[in-house]
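One protein chain is absent from this view; the other protein chains keep their places.
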Amino acid sequence: MLVPAPIEGFQIETLDGEIVLLHPARNLIIHSNQTGALIWHLCDGIRTVDEITELLSAAYPDARDEIQADVPAVIQTLISRGALRSK
Amino acid sequence: MKNKPSAKISRRDAMKVLAVVAGAAALANVPDKWTKPGLDIGVLPAHAQTSSGYTLLAGASDPNANYCFNLISTATISPAASGIVLRYVITTSGTVTIASPALSGTIPTDISGSVSLNITVDSSLPFDVGDTVTVTWTFENASDGIGSGIQVFTSSGNGC
Partner (left out) sequence: MKTVLISGQLIHFAGGTVRIRSDHPGISKTLEIHFKHCSTENGPIVANYLVTAVNDTDFTVSVDGSDLFSKINYDKALWLLMQDVITSLNGLSTTDLVFHAAALALANSGVILCGQSGSGKSSLAAWLTASGFQYLTDEVIALPIDGDEISGLCRSIVLKRGSAFIWQHWLQKKDVDGFLQFNEGSAWIEPALFNTEAIRAAAKPRVLIFPRYLPEAELHVEPLTPADALFRLLQCLVNARNIPDHGMSATTRLARQVTAFSLTYSNIESAAEWIKQTTLAG
């Protein structure tokens, strides 16, 4: 079961709920809007992708279908870009 | 292995969790409605982009020296900057053989824009008069700069 966790070494700035992540050693900068920021924050190395999806679906019941698709897609992108790893 | 039973969680509790993970005083920043998550990926400039990049200068070749088993090859980039990755390739002529390091590899520049490579020659094989060890330095990422640097060590006798 996929348990995403952030890669070490990121500097994080939160501005109005959006985040900017900077990983100097990897020359990587990521910007995410508020919903993407929530997904990032929930990737704590403890919650599974299913649990993150479930939690967000509970918070936004009207968007359950979108969330089911959005959460794995965002996490997969962050893994492929070297911002998250799977524990 | 069974999946964990999914415990139903109320919207109110879910929003509380989100407010906590989003950071202190972040409830105002937890959106009321779900919108498509947006991700933008960018890169930090590797160097000042306004130029054609750094210029690479290898250490001076020493055409006529008595070497034993250790050589030190150096290279410097101008202007100085740390973290620019340089690739070295070691080639030899004659009987001299390299014990370490690998014949090709990469080293990032230090804060003074310099790299230094300790080369050990295989002590069981002679570094005969006229044998050469050549170290060619290039930018690992071509966009970092122009040029290459070559440093040649030529043996004029056994310096051991």
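Read from first to last, the chains carry the letters A and B; within each, the first residue is number 1.
Here, contacts are C-beta pairs under 8 Å (C-beta built on N, C-alpha and C of every residue); 3 or more make two chains touch, one makes a residue touch a chain.
Keep in mind it's a predicted model, so treat the numbers as computed, not measured.
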> Where does the absent chain touch, in terms of which shown chains it meets?
Replying inline: A, B
>> One chain isn't shown here. Among B:83, B:101 or B:126, which residue touches it?
In response: B:83
> Among A:29, A:63 or A:79, which residue is in touch with the absent chain?
Replying inline: A:29
> Given the full complex, what residues of chain B touch the hidden partner chain?
Replying inline: 40, 42-45, 47-55, 57, 78-83
> Residues of chain A in contact with the chain that isn't shown?
Replying inline: 11, 13-16, 18-20, 22, 24, 29-31
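What we mean here is this: only the chains that are shown with their structure count from here on.
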> When the centre of a chain is set as the mean of its C-alpha atoms, what distance in Å lies between chain A and chain B?
Replying inline: 29
> Which residues, counting only chain B, touch chain A once they are in their complex?
Replying inline: 3, 6, 8-11, 13-15, 17-18, 21-23, 26, 28-31, 33-44, 46
> In their shared complex, at which residues does chain A touch chain B?
Replying inline: 14, 16-17, 22, 24, 27-39, 41-42, 44, 50, 54-56, 58-63, 66-67, 70, 74, 77-78, 81
